[in-house]
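One structure is given here, and the rest of the page talks about it.
One protein chain omitted, others in place.
In this document, chain identifiers A, B and C correspond to the written order of the chains, with residue numbering beginning at 1 in each.
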C-alpha cells in the first residue's frame, strides 16, 4: 500500500513562494514550500485553517484567487516541465488535462444552472477535442465509474438534485473526465457525513489503484490522512514544517506543532475504559469518571422530558395539490436528568438540531410533549417558555454567526444581564468580566466585535453568553464543528470543566462521535428523525446494538494508521 | 472579504461622492452669501443673456441669474432628495421588518398591499395626490412616500427573512429577549445595509421624478428655483438659450453622480449588491 | 413539470391585486377636485348643462353605487364610456395599447443590448481603466432627466443629422421600428445603466466564484468560463430588477410618449387625469396593473427557467 517515493517525482515543487500586494506592502503567504509527488502516491497535506494548504495547491496550477496574489519565486515542475512560466494555453491544457482538482464544497463548485453531465463533458470537449455525442458517452462512462447508479439519466440532472455525497462524486467525475495524472483533492470530505466521507475516501483510493493516479489530499483531519495517505506534509503559516512517510510522522513526530496536532485529535480510544462499563443501563446511577455526579439522589424528576415529539414542515403543495410534509422529528422520547451530560449524534438531516431547538421551544411542535422541570410546553406555553428562557441557554455552531456582528462582546453579555435583571445594573461590568474569565477569555477583549476575534474566541464568548443567564441547562448545537482540531480540544475541555464546577446539565449535539465519546455520559444516536439507540457512552461505543450505530462508529477515520477504514455496508445507510 | 480593509480607509469613490454632495450642501447652506444675485430678481433688460462675466451661467427669460438660481435650487433639491428618501426609508423599513419578522397573515396582507402598489400606475397616484392636496413639495413628499416605501419594505423583508434564521437571532430569542428587542436591536441594524445603499439610487430617482412632474406642469411653485423645474421651463428656449436648461440639467446629473458614487462605495464597504 | 406548477396557481393572486388597484383608483380620482362635466363644457358651462352631463354618466349617484356599477360592468367585460371621447373605454384603450407595449419592449431589448456587453467588458476588466470608464459613464447616465435627453436625441439624430424621424408612430413594421428607436434609446440609456450595474456586480462575483474556479481548474478557457458559467449565473438576479423596472416603465412612459408623440396609453392616461375622465383613468390603471402583474409573472417564469434550483 505504501509506495516508496520514485526517484524521479511526477510533480516537484521547489521553494514555491506566493506573496500578496496589500496596502501595507507585500506579505508572504506561501513561504518557500518544497514538495515531491511520485506517480501513484497519495500525499496528505495537513494543516489548520489559514495554514496555506489550499492556496499552495491553487498556486500549483496558477489559479490564484486574486490579482493581488503572485508567485514570487520557486518552481513547479510537472514531469520535468516548468509550470510557473508556462503560457496561458499550456496551463489550460495542464489544468484538467494533467492535474485535476476536487474541491471541498461541491455545492458551490458545481455550476448550479448547468446539467451535471454537461459539466463533466465540458472538460472532455476541451481537452480531448471530442464532439458532443462522444463527450457525452465518455461522461456517462466516468459517472458510472465514480458510482452513479443510473448515469444515462443522471447526466441531465442539476447539481442541486443530488445529495452532498453524490455531488462530490460528480466533482470527482469532472476532475477525472480528462484522465489527469494528478488529482488535487482539497478537503474533499469535510462537508460530508462520516459514512459518506468513508465512501468518498474509498473511492479515491480505488481510483488510485485502478488508474495509477497521484493524489494530493488536503485535509485538516489527521484521521483521514492516517487512513489514506502514503506520505504526509504538515503545513503551518504558509510553510511545510514537516514531511515524511505516514507512519513516521504519526508515530514519531519531530516538530512540536505536529505533536500538538496529533495530541488534539479526538481519536476513538478503542479499549480504554471499556471494561469499566457494566451492563446496567439505568440512567440514575452513573458513576462516570468525568463528572462528579452532583445529582441529588432525592430528585429523580428529569429536567427535560420529551414525549413522542414530532416536528413536521410543509414542503411544496399549494392550492391545487395536496400539502406534503417533511418529518424532521418523527416521535422522539427522551429524558434528561439534572446534572447529566447527554450527547446527541447523527448525520446531517437526522433531526438532532431540530430536537435541540424544539427542546427549548424554538421550533414549533407538531405533536407530542416537551416538559421542562415539570412545566409542559404544550399545556402552559407562556410560563414554560419564560422559565426556559431564564434557566436554559444555547450555544451555536457558527461562532461568528451566533454573535450579533454589530455588538462588542461586552455589549452582548451586558444586554443579556440587563434583560434578565439578575444582576444590578451597577454590577454588570464586573459580572461581564467574571463571565469572560469563566470561559478563559481576556476581559480586555470585551471591547472587540466578533469579526475582530478568532473562531475559538468567538465560541468562548458564545459560551459566556449562555452562562450569563445562570442556566441549569445548556444545549450546545455542533458548537465545535467549525473549529480547528486544536481549538476543538480546548473548547471541549472548557465544557468539561464548566460542567464539573457549575452544576450544569449539558446537551451536546455533534456529528463527531469521538468528541461526544470524550465529553458525555450518555449518548443518543439519531437517524431520520428517530432515536435509534441510546445508552451510556462507553457502552454504546463499545457494543453498539444497532447496525447503524456500528456503521457510524466504524466510519470514523482513526488516527491509528493500522486501523482499517471500514466502509459501512450500503444496506445500513440507504433508506 | 476585504471589508475590514475597506472600512479602515475611505475609498476614492466615496471621497469623490462625498465631495460632490458636500459641495452642493455647502452651496445650499451658504446660498445667500455666495449667490451673486437674488434668485427671483427679474432684470427686464437682461433677458436670455448668454453666459458672461456678469452672469456666468447666463440669464433666463425673466432676466434672472441662472447661477444664483442653481445655488438656491440646491436647497430645494437636496431637501427633496433627503425628505423624498427619508420617509419611504423609515416607513418601508418598519413595514418590511414587521412583515419579515412576523410572517403569516401580517406578511401575506402586507405583501398583497405591496403588489397592489407596485402594480399601481405611479403617475395616477402622483398626479392625484398633487391634485388632491394641492401642488407643492409636501404633496410631492407624500406621494413619494406612499409609493417609495415599497422598495425598502421588500428589501428589508427579504433581509429579515434571512437574518431571522441566523444563529444570533435564534440566540436572542433563546435568551428570552422580547420580540421588539430581537427585531429592532438585533435584526434591523444588520438588515439595513442594503437599503442604505439603495437610498442613494433612490435619491436620484426622487430628483428625476420631481423633474418629470415639473415637465407635466405640476412641480414646485414658481418662482422657487428648483433644478427640475428650471430644466422643464427652460425647454421653451432650448434652441435659442441652451444655457437655461443645460446648467440645471448638469447640476442634477452631477448630484446624481455623487449619490451613485456614495451608493457604490457604501455597497462595496458593506458587501451589498443592488 | 412540477417546478412550473405555480403557473396554474399564481393567476389567483392577480385578482386581489387588480381589484385593489381598481378600488384605489376609483377612490383617488374621485377625490381630485374638478368635475369632468365642467371640463367638457369649458368656459360656456351652465349649471343645467353640467347637471345634464353628470346625470348622463351617472356621476350624480352615490360613490359606492358608482363603484358597484363599475364592478358589474366589469363582469360583463365593459369599463364604461369615456366622458371626453364618448366611446367605450376598452375600445379606446385598444387603439392605444400597441405603441406603449412596443415602446416598452423596444426599450428593454435595447437596454439589454447595451447593458450585457458593457457589463461583460467591465466585469472582465474589473478595476482596470475600461471598467472605470464604463462605470463612470453609466453612473452619469442615471442622472439625465429623460425629457431633456429625449429632446437632445431628437435635435441630434433627427434634425441636425436626419437619420431618424422626429416623432410619431408608423404604419409598417419598418416605420414603427424607425419611430421607436429614439424614444426607446432615451429610456434604454437610463434603464441600461441600472441593469449594467447589477449585471456587472453579479458577474464580478461569479468570476471570483468557486464555479468559475472549478471550471478553470478543468482547463476551460477564460472566455468560455465567462459565457458558459458566469453569464448564465449572473442573469437570474437581474431578471427581478428588470421586472421591477419594467413595472415602473409601464406606467411611466408618459413623458417619453409625449415628447415623441407616440399615441400610447401614457398620454391617454395623463389627458384622462387632467380632464377627469374617470372611466378612462380607471380603465388604463387596470390595464397597467394587469400588465405589471403579467410582467412579474413572466419574470417568475424566466427566473425558474434561468435557475433550475428555484421553486415558486
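Just so it is clear, a residue touches a chain if its C-beta (ideal position, glycine included) is under 8 Å from a C-beta of that chain, and two chains touch if they have at least 3 such contacts.
Here, contacts and distances are computed from a predicted model.
Per its UniProt record, the hidden chain corresponds to "ABC transporter substrate-binding protein" from the list "ABC transporter substrate-binding protein", "Nitrogen regulatory protein P-II", "4Fe-4S dicluster domain-containing protein" or "NADH-quinone oxidoreductase subunit N". The missing chain, though absent from the view, touches B, C when the full complex is examined. Residue C:35 is the one among C:35, C:78, C:131 or C:205 that touches the chain missing from this view. Of B:86, B:102 or B:237, it is B:237 that touches the chain left out of the display. Contact with the chain that does not appear here is found for just one residue of C:23, C:112, C:133 or C:158, C:158. Hidden from this view is one chain, which touches chain C at 32-36, 38-49, 52-53, 56, 84-88, 92, 95-96, 99, 151, 154-155, 158-159, 162-170, 172-175, 177-179, 181, 258-261, 263-264, 267-268, 271, 274-276. Seen from chain B, the chain kept out of the figure touches residues 40, 42, 44, 47, 61-62, 127, 131, 134-135, 216-219, 221-223, 233, 235-240.
Heads up, the rule we're going with is that only the chains that are shown with their structure count from here on.
Interchain contacts join each chain to each other chain, per the touch definition above.
Here the CA centre of chain A is 49 Å from the CA centre of chain C.
Residue numbers of chain B whose C-beta contacts span two or more other chains: none are found. Touching chain B in their complex are the following residues of chain A: 22-23, 357, 360, 362, 386, 388-390, 392-394, 396-398, 401-406, 415-416, 419-420, 451, 462, 465, 468-469.
Across the complex, chain B meets chain C through its residues 112-113, 115-116, 118-125, 127-129, 131-132, 151, 201, 204, 207-208, 211-212, 215-216, 228, 231-232, 235, 238-239, 245, 249, 252-257, 260-261, 264, 267, 273-274. For chain C in complex with chain A, the touching residues are 2, 5-6, 8-9, 12, 127, 208-211, 213-221, 224, 228-229, 232-233, 236, 306-309, 311.
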